[in-house]
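Here is chain A:
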Amino acid sequence: MSIEQYKGDMEMCCRCSACKHIPLQMVRNPAHSYACPSIAKYNYHAYSGSGRLIIGREALSKGINYTDRLLDIVYNCQMCGACDISCKYAMDMEVLEPISEFRMKCVEDGHANPALDKVINGLHKTGSMVPVKGKRGDWAEGLNLKNATKEKVDVLYHVGCLTSYDKDMQKLAKATAKILQKAGVNFGIAGDAETCCGGRAYQMGYREDFLNQAKKNMALIKKAGVKTLVTGCADGYQAFKVLYDKYNLKGDLEVLHITEYIDRLIKQGKLKLTKKVNLNVTYHDPCRLGRLSEPWIHWEGKKIPGYKFVFDPPKTYRRGTNGIYAPPRDILASIPGIKLTEMDRIKEYSWCCGAGGGVNESNPEFAAWTANKRIEEATSTGAEALVSACPWCESNFNKTLKATGSSLKVYDIVELVAKAI
Partner candidate 1 sequence: MAISKEAYKEIEDVVGPENISDDPSIKDAYRSQYLTVVLPGNTEEVAAVVKLFNKHKIPFQVQSTGWSFYPPEYDFIFVDMRRMNRIIEINEKNMYAVVEPYVIVAELQAELFKRGLTCNMKGSGANTTALAMSGHGHMGLSTGTGDRNDLATEWVTDEGEIIRLGTVGASGEWFCGDGPGPSLRGVIRIGGVMTKQSTKIYHWGGPTKYALEGNSPRYTLPEIPANMMVRYYSFPTVEKLIEAELKIGESEIAFELMGFCPSMVSSNITTNNEEDFATLERFTKEVQGPGFMVIIIGNFPGDFEYKKMVLEQIIKETKGKSLKAVEDHNAEATLLFQCTRVTGSIRETFRAGGMFSSMMVQGQRYDLHVEWLEQAAVWKRELIKKGLIIADDGQQFGWGEEQGHLGHTEIFCRYNPYDADSFKAVHDWMDKVAKLALTGHYSVPVNSALPIEEIGSQACNYHIWLGKIKQAFDPNLVGARTGFSYVGADTAGAHTLVYPPKPPAKQP
Partner candidate 2 sequence: MVVEAKFAKIVGAGNASSQKETLEEYSRDMSFVNPVRPAFIVRPKTAAEIEKIVNLANETNTPLVPVSSGSPHFRGDTVPGTGGVVIVDLSGMKKIIKITRHNRVAMVEPGVTFAELIPAVTREGLRLNMPLLPRQSKSVVGSMLEREPVIMPKYQWDSSDPLACIEVVFGNGETFRTGQAAGPGTIEEQWAAGGVQKTPYGPGPAQWQRLVQGAQGTMGIVTWASLRCELLPELEQPFVVGSANLGKLTDLAHWLVRMKLVNECFMVNNTDLAAIMAEKWPTDYCDLKDSLPRWILFYNVAGYHYSPEERVSTQIKGITDICKQVGVEPVKAAGKVSANEILKTVQKPSGEPYWKLRYKGACQDIFFITIYDKLERQLSIMNELANQYGFQSSDIGIYLQPMVQGTNCHCEFNLFYDPTNPREVARVKTLYTKATEALMKVGAFFSRPYDTTARMIVNQNAASVDALNRVKGVLDPNHIMNPGKLCF
């Protein structure tokens, strides 16, 4: 993979600015018409999907002219993929892939963001993307969970860095364990042996570190002999399901997000949600559970010479059509007492929580700004609570809410399910 392979895609950009907004027929409110946090905040065209492609195309002709501003542009992007989906409503071209490759090129050229470098150094040392206190499996103490590296289980629950180590997020792991136990699933965790999926390293531009983590994880999985992996982290989910597959590392591992799995358990009658949870909620589609979770499409081909942008064999684009949108909504519909009101930007054109692409670490102020926009949107629905399905979203929303003093509550969907069983 390299930026060069996307030359044709970058040349296709006609600067129509569709990448800045959600698909136009979905615009229902001028306050919620933007898809891309970066252009919405920083205004210069360079911060849009189109601007990034044009810069990339120029770089292919004349090399990259590294300036502080260029790096500001490169790293102030959540890699949320909203531009990609909006563009591909009409166009046949890759948008997020070249943007991602450009960032990787920056990292390879020694122009990594210092804050992200620090995170990656931490990853090297601890196998975690978040600061480590104690051991990775400490949260499970006293829960009698199986260790999948030692015992045979049907399902490996990959907890993820934030949920494992962050004291405020461990409740999600506990809720998940409770749900799986209640449903009688034969599952286990890797405990202290679990390591980062590498997904966030990939978003930050560190391809090699991602690959290292991926290989470690797949070795563990292979050794444990599990066929199904479940995770509650959207970043982890996308890494295992899509990125590992992109690099031919996934094999036939079945990767499920916890919302898919719970939805399946409910529909199979293995999980019954009986307790009332009286709450008006709205649901936030995490980028990597939603639009970016679409299975990787392996394709190799060449552009057919000539004026058309077509390929042999024909290329099928990932356009966000097949993200995980229904399961979380079906679960919410199954919880007695929950009333769901949708926001203006949902599913494939959902607005990012702000925490992706390393922005959480490299520019917390931008992460909070982005989260705040979403909180405003959620509040405008009249909901009491914003429900997500990713610890990074919940964590970023909560941090931002604390600063604003809003009364909006934030839940991960597993917390609500745990209340209902």
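The working rule: a residue touches a chain if its C-beta (ideal position, glycine included) is under 8 Å from a C-beta of that chain, and two chains touch if they have at least 3 such contacts; residues count from 1.
Keep in mind how these were chosen: all candidates are chains of the complex that A comes from, given by their letters.
Keep in mind that what you see is a predicted model, and the values were worked out from it rather than measured.
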Identity of the candidate that touches chain A (this complex; choices 1 or 2): 1
Interface residues, chain A side, partner candidate 1 - complex: 11-12, 14-18, 20-21, 23-30, 33, 43-46, 48, 50-52, 54-55, 58-59, 65, 67, 69-70, 73, 85-86, 88-92, 306-310, 314, 316-317, 319-323, 325, 347-349
